[in-house]
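One protein chain is absent from this view; the other protein chains keep their places.
Per-chain numbering from 1; labels A and B assigned in written order.
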Amino acid sequence: MSVLRVLTAAFAIASGIIVLLGYFLPVPTLMQLRSLLTDWAIILAGTAVLVGILNLVAVQMEKVRTGQKSGIYGALLVLALIVTFGFGLLLGPDDPLIQWTVDAIIVPVEASLMSLLTVTLIYASIRLLRRRADVMSVLFLLVALLFLSAVLFTAFSPALGDGLMDLVGMFSRGGTRGLLLGIALGTLLTGMRVLFGIDRPYGGN
Amino acid sequence: MADIRCPNCGKNNPDFLDACQFCGTSLESESSLRIGESPKKIRTSELEPILPQWLKEVRQQNRETTEEEAAEAATQPQVRKDEAPDLLSGLFQAETSEEEEIPDWLSAISPLRESSPVSKKESPADFFAQFEKASEPAPEETAEREDSSGMEETQEPVQEDWFSQILPQSETLFQEAPGEEAKFGAAVAPFEAEPPTSSEAEDLSWLRELEAFAKQVEQPVTEASVAEPSAPQEDLDWLKNLAEASGVQQETSATPPSAEEDLSWLDKLGSVPEPPVESATESSPPVSPFTRRTGPLAGIEDNVMPDWLKSALEETSKPSPSAPSLDWLNLQEETKSQEDVQVSRPVDESLDLSQGEPASAKLEAFSAESKTPPFTGPDVDSLFNIELPDWLSQTGESVAETPESTQTAEVLTPVELPSWVQAMRPVETVLESSLAAEAEQIVEKEGPLAGFRNVIPLAPIGSSRRPKPISLKLQATEEQQAGAALLERLIAGETVPQAIKAVPFLTSQRMLRLALTAIFLLVLGAVLGVGSRLLPVSALFPVHLTGISNVVASIPENSPVLVVIDYEPSLAGEMEAAAGPLLDQMALARHPIFTFLSTSPNGTALAERLMRNIGINKPIPDGLGYQLGTNYFNIGYLPGGSAGVLGFLEDVRGVMPWAQVADFSNFAAVVLLTDHPESGRVWVEQLEWLKQNRPSLANQPLLVVASAQAGPLMQPYVSAGQVEGMISGISDAARYEFVNSSRPGIVRAYWDAFGAGLMMAIVLITMGGFWNLIAGFRARGAEEEQG
Partner (left out) sequence: MIIEVISGLIGFFLTIMIFSYLIGDNPLFRIAVYLFIGVASGYAAAVVWHGVLMPKLFTPLGDPNQLVLLIVPLIFSFSLLTKFSPRISWMGNFAMAVLVGVGAATAVGGAMLGTLIPQARAAMDAFNIRAIGGGANALFALMEGTIMLIGTVLTLAYFHYGAKRASDGTIKRNSVLEGLAWLGRIFIAITFGVLFAGVYMAALTAMIERLSSLINFVKGLLG
């Protein structure tokens, strides 16, 4: 293991342990150090966003340069990005023109993409039983139908609707809590692996 | 910091890199030669056919470059033997080739090799068969390029006779059984009788070749003989084609490396004391045009022939430092003289195998003007322990070709050997002193070993120190072979075209999707278009909504409230509709000062859009008259995920110096608008820890407005009391708005369409599910019936 690998791992472990200890040992010095590290992390995360966007530009420009099929779309993307970024730098993100850009382009496109999911989900649920007709698939669809019906019934018969929702929710909340605990355990394990230097997603492998 | 040298480009890389930063080659230690490991001999010829096309092209380009360089080197003036660089260059030339033994594919490239199919790998039977069949003439183009010196007229009768013999023989030249060796027992008897050669029969090959070529004197080339492929060439047609395409010059220049195996004789030769150089060539008579008729080399044009080959075929105008190198030929003459061979006998007479004097004719040319002292016994031993290089066997053929050539023996005696051959002569004496120092500096520059240092040992090639050939046959266990077979099957399976499903099925799928889309757009559009308000709203509060009104009521007047925008524009419509009733009720009842913080870059714009769409920042009476900078603040984007949230909770001004609130405890309530359970969970988790450690935050309520997709996963936090209240989706929002008699907002406008959408989903899923369930059962039943 080279010196650099050790150094990067030491950076990660040290910063992580300082922040983690702050949860359990509210020592003022430790807390100040933790605040400093979290502040650095915020700045670095912001820089990482910019780096990611620069990478996006580089990839699209490479498509344009090599004359790939989607190069024209890449050019459109880069052009839109540069124009938006340029105006954003000059006017600031709170300017009405920039707000207008969000209202006219970002929200409509993203919301339209999300709304496509409506048809897709219905289509997938219709086709589900053709492909898999086992107990779990039937139960899955049955619960989904029950929940949707419960929401609808609250309009006509609130008692029935709420009763159905409580019934379904009683079982689903148990499963949901199990999922949350599983996620937390997974997060704990993954974080500890990073803090122990077993996993080094920062390039120290 | 230690560096790792890239095995491919040779540049240094930091040792923590897994791949070269210049060329991307893996820097894994497995790819390099470790200290103490012996380099393994690789028969790259076996690997050639499986190389990808691009690698073949690269290798071919490198090969051509190497051949061009070799040709250039060959055209350089020969350096005297005492000049080490030339000597080393000869060694380097031998080492830079991919292997010590000449690969089959390389031999296929060389026209000279092609003309002498007796390779070192051939069995003795093949070798002897060559004697009997007396085939393997020069390439066709060699005959076509016969100069117009009048030789054609003198040789025509011979050619006709030769043609009549070679055509049937050439067909079976390479198909002779091993038993053919017996037929040549008599032919090789004179050689076997000689003491030096009897010690190692294999070393007689060069003499046998000489005899074979001597028998073919003046025999032109036939197409049939040229077309005969050697066995190893059959699988390497691509390389042969490359060789043919590369032109004569490349073929010729490729000859020296192709004769690497034959360099063993030079190793022995190196021990021979070198006589003084004689510059007799200047006084030699003018070269007869017939001296150019040297077998296959005669056909090569002068402009494409390397100088060393030219010098090997004709007299040179400069002193030949390698003249003593032919002393061993004089030795041959002396040994032959013991058998009373007539030196002046015409060649055509000596060609008759029945006369039992096969070697005399070709040797007489070399011995005619010998002026060197005879060799001693050990010298002779070393001489006959060698194999004759192909180029020399060709020369012997050319010498024996015409009577005139024997008469010009004094011209041929000092004939110049190729520079690399000369350089190899004093191998024993020079290697010990100079090459050892160079050993550490030799880096392979091309081929698959490019970038390796000292991969090929510098021991004299052909000597006893030459590393023993190691079989490269893969030593794989049965398990590995089974794995390889499995992988092969998998790869083969990928190449098998998959049957495309029936088009009607795809068409029906698309039609179903289009039909669903049309239904949704029409129904929802109609409901929204008419502005329906028919669907009632429940007046009952579910459990997770009951606490919200209490929280709102507990918020002090004009107190700051943090509103976290944790959703994307895709669900802005739902979140605005869901959050509208809560924020509207808050603004109406408590007039809080909203502070908007976003955990998404787009959130800063969504905050303003939210305030506008729910009508809070509109002027009275349409809205509540909230003003940016007075009644609400948008402090922007908070990056960093959980770290950013933690930093903000601990020190608001430290993270957001422009925030109006100095400490997080100053917020009377926190409203989290989230559409992702993961990001929403981060806020709940970090706030939970902060509340446990700061008593001032213990009573700070956390309200969640979640998208319908995030609501179920946030529900356990509500059940655990970590979240005081939650509005999930517009179904909860509609009820909250209705119960609190808030101003009718977006959610009421959406409610009927939402109900219609739910109804359509229930109907479609139920009907479609049943239909597909039955259809699936029928399809599976039909499949089972069909087996």
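Miscellaneous remarks
The rule is simple: contacts are C-beta pairs under 8 Å (C-beta built on N, C-alpha and C of every residue); 3 or more make two chains touch, one makes a residue touch a chain.
This one's a predicted model, so the numbers in the text were calculated from it and none came from an experiment.
Within the whole complex, the absent chain has one touching residue among A:36, A:61 or A:133, and that is A:36.
Interface note for the absent chain: among B:559, B:722 or B:766, the touching residue is B:722. Those residues of chain A that touch the chain absent from the view are 4, 7-9, 11-20, 22-23, 36-51, 53-56, 58, 70, 73-74, 76-89, 92-93, 98, 100-119, 121-122, 125, 136, 139-144, 146-148, 151, 168-185, 187-188, 190-192, 194-195, 200-204.
As for the chain not pictured, it touches chain B at residues 14, 16-17, 19, 21-22, 24, 510, 513-514, 517, 520-521, 524-525, 528-529, 569-574, 577, 601-602, 604-605, 636-637, 639-643, 645-646, 657-658, 675, 681-682, 684-689, 692, 707-713, 716-717, 719-722, 728-731, 749-750, 753-754, 757-758, 761.
Rule of thumb we're sticking to: only the chains that are shown with their structure count from here on.
If each chain is reduced to the centroid of its CA atoms, chain A and chain B end up 37 Å from each other. Interface residues of chain B, counted against chain A in their complex, comprise 1-2, 14-16, 18, 512-513, 516-517, 520, 535-540, 542, 568-573, 601-602, 604-606, 608-609, 634, 636, 638-641, 643-644, 646-647, 650-651, 654-655, 681, 689, 693, 712-713, 715-716, 719, 731, 735, 755, 757-762, 764-766, 768-773, 775-777, 779. Residues of chain A that touch chain B in their complex: 2-5, 19, 23, 26, 31, 34-35, 38-39, 41-42, 44-46, 48-49, 93-94, 98-99, 102-103, 106-107, 110-111, 113-114, 118-119, 122-123, 125-131, 133, 141, 144-145, 148-149, 151-152, 154-156, 158-159, 161-162, 165, 169, 172-173, 176-177, 179-180, 183, 204-205.
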